[in-house]
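A single protein chain has been omitted; all remaining protein chains appear in their positions.
== subunit A ==
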Amino acid sequence: MSLHAQDDPALREAQEDRLRAVWKPPEGLFLRWTDTNNNRVGVWYVLTAFGFMLFAGVLALIMRAQLAAPGNDLVNASTFNQLFTLHGSMMMFLFAVPMFEAVSIILLPQLLGARDLPFPRLSAFGYWSFLIGGVFVAGSIFFDAAPDGGWFMYPPFTTRTDLSGLGADIWMLGLSFIEVSSVAAAVELIVGVLKCRPPGMRLNLMPLYAWYILVVAVMILFAFPPLIAGDLLFEMERLLGWPFFDAAKGGDPILWQHLFWIFGHPEVYIVFLPSIALFAMLIPTFAQRPLVGYPWIVLAAVGTAFLSFGLWVHHMFATGLPKISLAFFSAASEAVAIPTAVQIFAFIATLWAGRVVWSTPLLYAVGSVAIFVIGGLTGVMVAIAPFDWQAHDTYFIVAHLHYVLIGGTLLPLFGGLYYYWPLITGKKLSDRIGRTAFWVLFAGANLTFFPMHLSGLMGMPRRVFTYPAELGIGNLNLASTVGSYLFAFGVLLVCVDLALSPRRAKSPRNPWNAGTLEWLAHPDDEDWGIRSVPLIESRYPIWEQKDFVQKVDEGRFFLPDAEEGRRETIVTSVIDARPVQVLRLGAPSAVPMMTAIALGSVFILTTYHLYTLALVGAAATLALVLYWLWTGTAEIPEKEEKPIGHGMVMPLYISGGSATGWWAMFITMLADATAFSGLVFGYYFFWTVRPEFPPTGPGFDGPGVLWPMVALALTAASWGATVAARETHARGGVGTARILLAFGVVASLAAIPAGLAGPWLSGMAPKLHVYPAIVWTLAIWTVAHSGVGAIAQGYALARSIAGRMTPRYDADVRNVTVFMHFMLFTAVVTYLTIGLFPEAS
């Protein structure tokens, strides 16, 4: 339609009615929870994470009460262990990471001028998984069954079932489940940033928040899977007695530390960068000018992301690794200070160059940077190995990490809360309460954590439930306790401010006079996300593009209508955001919630050793996922293409490398391959640390060469058949493609017994020694993927037979091929490792 058509108010009203009907949230006691719109799911997500934060905060207050005086007996040692473990685990896994995902689910579509993220049902699935797993883990403390091994759960105490209870299983399985939802969120956010930007928003015009989110989501892909691999080994040891971390049987507890901290250190930046990203949005607003040094911020985000993967051993300085290894990690730990400082200087420069409006959010931003810098400086200190040996496991470290996390995550989030509250609710929070709360929080944080530097240096160890008066740290601890309650009072003030919000009047639109897209949101919010998808020509379109808000509102940009009654958004190209497709989005559905419940039951039932029921849950999960895919994805549209305005016509269906589904598959498999490399790392790690690996002697036969090679050949044949099926299918050879896919299913299924035959026929006993255990693990991992491959190939075959996949509409077979590429990689590495490596060494 031409520009002229949008001049007609009646047409605009008709369009708005259609959009409103399409985006109408489901109603009813149950059905309202089946909503998938990002503005609802994101808010549930934020509130849940906030609730977990308050819960974990109360745990900390109980700890501080216990530590207020020497020899106190408010709680016993066992309860204290549960308190600090749950406090740390919840703050990290149930607050910091999910909060970033939650905020991004709300903000990202607004920032990108999209109607929603590309996979709204996946967001809903992630939320329900998070809720179920979080309640499971947090609730355990009411049954005296909470995990008690510290948030890092170091073996061997935690793997020995005679020394640790159900808590360790709850930690492993409950949090593994939440890690699944984090990876799901990462997929959603990466594809969202790369593929759902508005036309014209090239990479150099992207809001910096989106840059940070892209970087952080990629970090999740490489950081969380090693922990998932570690969790797997850990539970195999606890449930089955496979001795991965048992030194008496060839295992090594240090392997867990490696896998945990390969996750754990990037994790710190995963929670820090998104909070800093909020500054990158609010500082230009309150400086009333563009951010200084846009490429420098990108340098900081990308540089920090890379370097953060070279820091993990600085948590292991005291484990007796060779000094030169420590030195490499010490060097990287010092180097990461460079990009971190660069972004802070960019913020300072922006404020310096602008006309500063001293608002409440800016107060939080500046105050938290001050606290963060103190934590950063002690970080530089503990990155030096000899200093760390003195401070290791003392309250100095507690002080350091809390300065980093309060200054780098918590206070920035409060700043973001004050900044974005009008965006979500249409109302400002109180400046007076907000500023008072800030100063209480600021004083409380310093009073709590500064004395810990001193008590730590005076010898107070971490994670001990009390201390003797003779140590002379009673007053310092009392100060920390007073400070912690002061801090809690500050949080309470913020909560009061939030609770008063419904009674306040609406504020005007864009109350801070910001320049970025998200502030198009209207106080009387509509559920459609954005009235029309704009053409972007600037980093601050509201400031710099003429009549921008009016044009968006009057539907003068793209996709101003929903003629076919479907939820839609525009997909664009990665670098230059050229429109390539109109994507039909998933509508509200109960399937994501049910899938989360089914998958959750697998993890929770396994915790209680109810394996048969867990298998039922697994079957239900598989059935639900297949139903979800069959009914909700790669739908053949009723017409080839549709106009999106300004004479542009976009296809409704694309497949392959420019489609969102293909990207999601690729990214998911990248995470899967990373988890797999964690297991492979385990194999070679044992080879490194054991003088004889594989061990020799009776009972230590390897899987041989023959069967691993047979399994590899079958997997390769299955891969070849899938690639050939994709190619012949694209050329119209539907019949041949079906035969090839059927052959692929058979080859994948045959690879399962072949993959297991090696260790099985050699009688490898995984409880005996770590060598048979790791060989079995690699073989099981690989054949499980063969099983998934067979299901995927069978799925594509069924889609073809059912007429839901044709040579023109072939996303299914293309996505299955992506899976099979990774399948082949997994098989090559596994079978060469278990089959040929023993021959070579």
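The rule is short, and it goes like this: a contact is a pair of C-beta atoms (placed from the backbone, for glycine too) under 8 Å apart; a residue touches a chain by one contact, two chains touch by 3 or more; residues count from 1.
Simple rule for what comes next: contacts and distances are computed from a predicted model.
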Options "Susd and RagB outer membrane lipoprotein", "Transmembrane protein", "Oligopeptide transport system permease protein OppB" or "Periplasmic murein peptide-binding protein": UniProt name of the undisplayed chain: "Transmembrane protein"
Contact with the hidden chain (one of A:327, A:649, A:784 or A:836): A:327
Of the residues A:133, A:303, A:678 or A:708, which one touches the chain left out of the display? A:303
Quickly run down the residues of subunit A that touch the omitted chain. 200-205, 290, 294-296, 298-299, 302-303, 306-307, 309-310, 321-325, 327-332, 334-335, 338-339, 536-539, 574-576, 688-689
